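One structure, pasted below without further comment.
What you see is the complex with one protein chain gone and the rest in place.
To keep things simple, chains are lettered A, B and C as they appear, and every chain counts its residues starting from 1.
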Amino acid sequence: MVRVEFLGPIGKEPMEIDVKTLKELKEILNKDENLKEWLKNSAVAVNEKIVSSLDVKLKDGDRVAILPPVCGG
Amino acid sequence: MVRVEFLGPIGKEPMEIDVKTLKELKEILNKDENLKEWLKNSAVAVNEKIVSSLDVKLKDGDRVAILPPVCGG
Amino acid sequence: MVEVFKGGIPVIDTLQRWYEEFKLEGYGAMIPFIGIVRPDNKIDGLSFDLYLPMLNEWFKKWENLPDAKIMMAHSFGDVMVGETSFLCAVFTKHRREGFKYLEEFVEDFKANAPIWKYDLINGKRIFAKDRAKELKNAGILKEE
Partner (left out) sequence: MVEVFKGGIPVIDTLQRWYEEFKLEGYGAMIPFIGIVRPDNKIDGLSFDLYLPMLNEWFKKWENLPDAKIMMAHSFGDVMVGETSFLCAVFTKHRREGFKYLEEFVEDFKANAPIWKYDLINGKRIFAKDRAKELKNAGILKEE
C-alpha cells in the first residue's frame, strides 16, 4: 500500500492505495473531478523528493505527496 | 577667519586661519611636512560639502575639513 | 532544520538567539530578512500550511554551505497584519557573499519551499492562487 497525501489547498484526506507505479496512480486520481483540476498544476513527490517522470516504481510504504503551486513568506 | 579641522588619523588640532581662497590655504598647509603627506590623499569639505575645485572663495566663519581615506562599518 | 512557529514569529527573540550564537564565529556580516504581513487587499492577515518533511529536505542544501551560515524560521496557521511569517539570517565573513546568498536563498525559498499561503478575509481562509507558483515538474499527473 502507498500513502497519498494532498497538500495545502487541495483539502482532501490522505488515502492508502494499492498501486505499483505513478502511471497507475494517475489513472485513479484523475477519476476525481475536483482533484483532476489540481493535478494540472501540481508537482508530485515520492518520499519527499519531487519526481520528473512517471516511470517510478512504488513499493509498500512509499509516501506520495501531491503539491499544488506554492507561495511561502 | 576660517576654521580648518583635520579629521580622523591626521591627529592635528583645528586651526583658525585668515585665508580668502583654497589656493591660499593649500600654500599654508603644505608647509607642514607631516600634513603634506595627508594632503596627497585627502578630500576637502567646505561647510560639510566636498569641493571639486580650488576656485572656492572662503568667507569669515567658513568651516574647512581635511578628510583622509575613509573606512566605515 | 527550519524553525516553525504557530502564528507570528517572535522576531526579536529569534534574531537575538541567532546573533548571540554566531557573533563570535568569525562572521563579519549578519543579514536578516524579515517578511512582515502587509495590510493589502483588505486582509486581516495571512495563513500558511507547511509540508514540513519536504521543507526540511529542501533546506538541507542551504544548511551546510562552506562559507556561510543560514538560519530560517516560518509560521504555520494564522499570522495577522504587522506580524512576521518568514524570518531568515545569512552570516558570512564579508558583506558581498552575504548579499549574494541572501538573495539566492530567498528566491529559491519563494520558488521551491513547500508552503501554501491563504488570505484571511472576514474570517475566511482563501487560497492566494494569484501569488502561487507551480513547482518544477508540475502537471506530471495531468490527464493527456
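Going forward, a contact is a pair of C-beta atoms (placed from the backbone, for glycine too) under 8 Å apart; a residue touches a chain by one contact, two chains touch by 3 or more.
This one's a predicted model, so the numbers in the text were calculated from it and none came from an experiment.
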| item | value |
| --- | --- |
| Omitted chain's touching partners, listed by label | B, C |
| Subunit B, residues in touch with the chain not shown (by the definition above) | 5, 7-9, 22, 25-26, 29-30, 36, 39-45, 48-54, 65-73 |
| In subunit C, positions touching the absent partner | 11-12, 15-16, 19, 23-24, 26-40, 81-84, 93, 95, 98-99, 102-103, 106 |
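The criterion applied here is as follows: only the chains that are shown with their structure count from here on.
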| item | value |
| --- | --- |
| Subunit A and subunit B, separation of their C-alpha mean positions in angstrom | 73 |
| Inter-centroid spacing, subunit C versus subunit A (mean Cα positions, whole Å) | 24 |
| Contacts with 2+ other chains: residues of subunit B | none |
| Residue numbers of subunit C (touch at least two other chains) | none |
